[in-house]
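Pasting a structure here, questions to come.
Removed from the display is one protein chain of the complex; every other protein chain stays in position.
Note that the chains take the letters A, B and C in the order they are written out, and that residue 1 is the start of every chain.
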Amino acid sequence: MKFQVTSTLQYSIKDLSTLILNISVLKSSSQTIFEENLHLEPFILAEELPSLDSTTRSVRIVSEGKKTLTIKYKALVEHEIKLIEKQQLSFPSVADLPSAVLPYLLPSRYCQSDKLLRLAQDKFGRIENAYDTVRAICIWIDKNVDYVSGSTDSETSAFDTVTQRQGVCRDFAHLGIALCRALTIPARYLSCYAYKLHPPDFHACFEAYMGGNWVVFDPTKLVPLNALVKIGTGKDAADVAVGTFYGNVNFKSMEVTNQVMDKDFRPLYFKDLENEGICL
Amino acid sequence: MKFQVTSTLQYSIKDLSTLILNISVLKSSSQTIFEENLHLEPFILAEELPSLDSTTRSVRIVSEGKKTLTIKYKALVEHEIKLIEKQQLSFPSVADLPSAVLPYLLPSRYCQSDKLLRLAQDKFGRIENAYDTVRAICIWIDKNVDYVSGSTDSETSAFDTVTQRQGVCRDFAHLGIALCRALTIPARYLSCYAYKLHPPDFHACFEAYMGGNWVVFDPTKLVPLNALVKIGTGKDAADVAVGTFYGNVNFKSMEVTNQVMDKDFRPLYFKDLENEGICL
Amino acid sequence: MKFQVTSTLQYSIKDLSTLILNISVLKSSSQTIFEENLHLEPFILAEELPSLDSTTRSVRIVSEGKKTLTIKYKALVEHEIKLIEKQQLSFPSVADLPSAVLPYLLPSRYCQSDKLLRLAQDKFGRIENAYDTVRAICIWIDKNVDYVSGSTDSETSAFDTVTQRQGVCRDFAHLGIALCRALTIPARYLSCYAYKLHPPDFHACFEAYMGGNWVVFDPTKLVPLNALVKIGTGKDAADVAVGTFYGNVNFKSMEVTNQVMDKDFRPLYFKDLENEGICL
Partner (left out) sequence: MKFQVTSTLQYSIKDLSTLILNISVLKSSSQTIFEENLHLEPFILAEELPSLDSTTRSVRIVSEGKKTLTIKYKALVEHEIKLIEKQQLSFPSVADLPSAVLPYLLPSRYCQSDKLLRLAQDKFGRIENAYDTVRAICIWIDKNVDYVSGSTDSETSAFDTVTQRQGVCRDFAHLGIALCRALTIPARYLSCYAYKLHPPDFHACFEAYMGGNWVVFDPTKLVPLNALVKIGTGKDAADVAVGTFYGNVNFKSMEVTNQVMDKDFRPLYFKDLENEGICL
């Protein structure tokens, strides 16, 4: 499946500032980039930061003086999705997990899984299949947490969301991740370009590790999972924030698009994936 | 119904210390004290603190020097309970609430109702009858929070319990109160002598205001509600703590008993009160 | 000293709603009201709620239907302040505290003194005089917490402010109260009309109990303490909020004034009160 994704970000910057952006799409065995363009107005050099484990393609921009900086990104991407029957998505065993996967069992800034052990065990600890377990987590989040734009901020964590019961995609993902880890299911944050998200924005969901695969879950249920174009993954939003700023940087505006280039695209939403997990 | 209640508390005290104890049973129109005795070994004067609103009968003890202080309390009490059909237990209207009841709508140290608005509304906001609503809260607490001795401490609040899902009677009561207040149902903490509590201890539950009455609820479901002998009520455990200490006071031991003196006593547990509320 | 205070509040209200307002000035032995007027447009009855302990004069307003409600309050007040030399402001002893003062030692929703024991003891536990101790608390707050409008909200507590280091008068007062209580100095929240506050608004500071008196402290250092006109006191902001709303009430605008009517008024700021405490 082919996608054209674009994003335009505008920041008002004073003084010397450094921006770390996660807007470039990931290169991987299942996601190929055909064309890609990053354009800055006024022109400044953007440096791609090497990633030891290929989970992000962060870009660093160093800006001097006072300016309005416009960043335009565009990419033509193809990805292959893999559908896996839920019978094959067995619970991972810590005894055999690859060492690169183990860190995704640990608590992180926004996913304090250590504080949610009982909640996770009580609500989801008796489901037989791993895929059904994480789907149950998503259904519970969607049912119990209201999607309210602007209701949370960059300090909001899964621990807060359990009680406050409102948030945006980022908060839904954090809670999903925390509950998975509390059940000894490795889980990681996924930042992506989503198709038909209203209002358009970068999207966040999460991946859980089962049957040897990272399976994608979207507790917001808002977008087709087979049209997600990966930007990066990390322990939580801190690792793959759209923008992390050091200095004096103020957000001005943002536009995000994701256009499906194939005519025969058939969207697969959360509801369509009852029996099969999807891997990007 | 007549009860004989006793409690024996032992503290190891160094230096000048002040103890505020809530172990004496309340005097009220529905609770009469026939005999009462407070005995301190070694002898020190105990001063009953006047209560402006008759919700507690706190006792202040000032101890000098190093000693082991034993406090023995005993009372023979009669109380009249009132059973009210749930049809009469209508939702209170803030427009008409007596001004003495209004404070029990506000958040307090251990009952941060302001942080639980959505949770309360989502789970319990659509039940028609006030009594059914608070029973639903109790059932939810009993189902979702495990009763685990020693799992919490004096800093644990309702906000913590929502996520940690374990606690003792005090935590169960705090969560019940916070959820009621979040739904605009006045609620207050009740400290009492309970019958057949294992292991024996002071007990805590809560009262919610509906149909003009303070109706008792016990989310632990552990004890008969018609055998509770009231010690006092307050906004939360801070107001009616068994012991509040200033100085150097260490707990050594405690014994609590509550003996029903009537032969024809028929216990009414949570499960027996589906259609009638009980007022002490 | 005579003052004319006014406030005009405007709310946009939908449906049946109840408002509890704390804008009327307190009547007490040291504060006399000469003229007072509360005017509602459109006209609705406002009911003064009796206060058992004379710490507030809350007003309840029940509004039906959709409307913009304007509330105008005006009062001509005289108060006598009392200046007490700091040598007389000794540490209170829990052993002798009046029972009506004891509750102000307990933790409350926004003043979790139980969590600040070590911080309070380490920073302020070795000062000999009670008045100097609370002044040191105020100086520390002023130095360590930035006054930033809009930086906090109705959920922010003293516990948060210790780490976040920003807030408004309400947060400054809560932190002052929590630190006092952690040192076994009773403290309570004071809502008032302040003179020359910029921008004009209701003001909050706190009172600490020492030498048998409630002495006023303003950790913001922004206003003269001898021109504060009392609205009410409570355990924290929850008890004397300017407005507590049940229903659908939205804030539209507010104007607050406090005019000194005496020509020979000499303002006493925090800095002028190094050796004398002020009681209202």
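The criterion applied here is as follows: contacts are C-beta pairs under 8 Å (C-beta built on N, C-alpha and C of every residue); 3 or more make two chains touch, one makes a residue touch a chain.
Since the model is a prediction, treat every value here as computed from it, not as a measurement.
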Displayed partners of the chain not shown (whole complex): A, C
Sole contact to the chain not displayed, among C:Glu47, C:Asp146, C:Glu255 or C:Glu274: C:Asp146
Of A:Gln88, A:Thr184 or A:Asn213, the one touching the omitted chain in the full complex: A:Thr184
Given A:Ser7, A:Ser24, A:Gln112 or A:Thr220, the one touching the chain that is not displayed: A:Gln112
Given A:Leu102, A:Ile139 or A:Met261, the one touching the chain that is not displayed: A:Leu102
Residues in chain C touching the chain absent from view: 115-116, 118-119, 122, 144, 146, 159, 162-166
Contact footprint on chain A, counting only the chain that is left out: 16, 18, 20, 49-53, 58, 60, 62, 93-95, 99-100, 102-103, 105-109, 112, 114-115, 154-155, 184, 238-239, 244, 246
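In the analysis below, only the chains that are shown with their structure count from here on.
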Where chain A and chain C are represented by their mean Cα positions, the distance between them in whole Å: 46
Computed distance of Cα centres, chain C from chain B, in Å: 31
CA centroid of chain A to CA centroid of chain B, Å: 46
Where chain A touches two or more other chains at once, by residue number: none
